[in-house]
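A protein chain is absent from this complex, but the other protein chains hold their places.
Moving on, here comes chain A:
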Amino acid sequence: MRRTAVPAALLIVAVGLAAGCGSGGGAARKTDSARGPIKVWLSNNKEEVTWGKAMVAAWNNQHADQQVTAEEIPAGKTSEEVIGAAISAGNAPCLIFNTAPAAVPQFQKQGGLVALDSFPGGADYIKQRTGQTADQYRSPDGKYYQLPWKSNPVMIFYNKEIFTKAGLDPENPPLATYDQFLAAARRIKSSGAATAAIYPAPTSEFFQSWFDFYPLFAAETGGKQLVSGGKAQFDTAEGQRVAQFWKTVYDEGLAPKEKYNGDSFGEGKSAMAIVGPWAIAAYGDKIKWGAVPVPTSTGKPAGEIKTFSDAKNVAMYSACGNRATAWDVLKFATSKEQDGALLQATGQMPLRAGLVATYPDYFAKNPAYKGFADQAARTVEVPNVPNSIEVWQTFRDAYTGSVIFGKNPAPDALKQSAEKIDKLVGQP
């Protein structure tokens, strides 16, 4: 017993000291006017890396004293997890060109982000470039901690060959109303043209609702966010209609309740998918595809339909020493020229007002992208609220339990999750 007393005591002291040192100390305030080399992180999407490296090379050619180093975001379960860890470790780069809007409230709470309003003309630059849509990216304190960069407005992609096989018009498919959509889905299924009419991921990850419930909710409500004014917005007649639509899809087996391990649309297992413009390059000539806006209960005209933006933004991180350079790089990377290069390289839509009018040549040469560009003007972002990820997980749990697996009635589940979410957004 005595022999173990000393090491044990040392261990306890070490633990106590270490645990007591858990809180952070004072921080040196970084100056917003410092210039010099900076580091940026890019998404690991191949096309974005190509664009990012070209953008950085163009900047470096003109700024020998303020060189930029670009790296892909280090591997992790999710980019947000890696960025959160980098913020805590104090080694986040100056800019990350892949900041998810849903994660911004958490990064802000961590003290990891720089308000872009702190730079001269910062807020004006964002508003001028993005227009009215920029308001959705403002934090509850009224500041911009992210620059709205690019969106992937989601639409219904459909496989023309499967539609033809099911006896549906592949050029003007009847998918505008819920009734039309369900009738088409039943026909696809009963004809055996595809295993599934549509195949959203039926899994529990918090973000999956962005690709089933949320686009249809945005369309049905004319552009409401999941939460607005500190209150959940989905426990309403519109929210119930959307939930009931998806419940019918699952109850009738038009969408499977089990995750597909692969690309169900690309492999012809599913006739439809909810995707952004990235799908054009991904499916290209392999599939004869068409794209239509997401359905609404009454079949609103396409020009009125809103959808989920699936945006990725750029944020400046508080570990950045040379913030003046970072701000200049941010403006350079989101200039008209670089936005055009991004559009050309990736097919993703820069969050820029008047997109089609700004790049008429591109859309004339690539008409397939024009529908998505039109849709990009009518997008709805995830709400910028405290506990954003927990809000989405709460909603997803209620949705999978009631809509997908039918464990409890959808109206009850939506009501209960709305009450929980109201509490969550009221907490700091």
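To be clear about the criterion, a residue touches a chain if its C-beta (ideal position, glycine included) is under 8 Å from a C-beta of that chain, and two chains touch if they have at least 3 such contacts; residues count from 1.
The rule is simple: contacts and distances are computed from a predicted model.
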Among "Sugar ABC transporter permease", "Phenylacetate-CoA oxygenase subunit PaaI", "Glycosyltransferase 2-like domain-containing protein" or "Glycine cleavage system H protein", the UniProt name of the subunit that does not appear here = "Sugar ABC transporter permease"
Which one, A:Gly36, A:Gly90 or A:Gly426, makes contact with the chain that was left out?
-> A:Gly90
Which of A:Glu72, A:Glu390 or A:Asp422 touches the missing chain? It is A:Glu390
Could you tell me which of A:Ser33, A:Gln128, A:Ser204 or A:Thr298 touches the chain that is not displayed?
-> A:Ser204
Which of A:Pro256, A:Pro277 or A:Pro295 contacts the chain that the document leaves out | A:Pro256
Going by the touch rule given at the top, which residues of chain A touch the chain that is not shown?
-> 2-3, 6-7, 10-11, 14-16, 18-20, 22-28, 78, 80-81, 84, 87-90, 92, 106, 109-112, 201-206, 256-259, 261, 318-319, 387, 389-390, 393, 397, 400-401, 404-405, 407
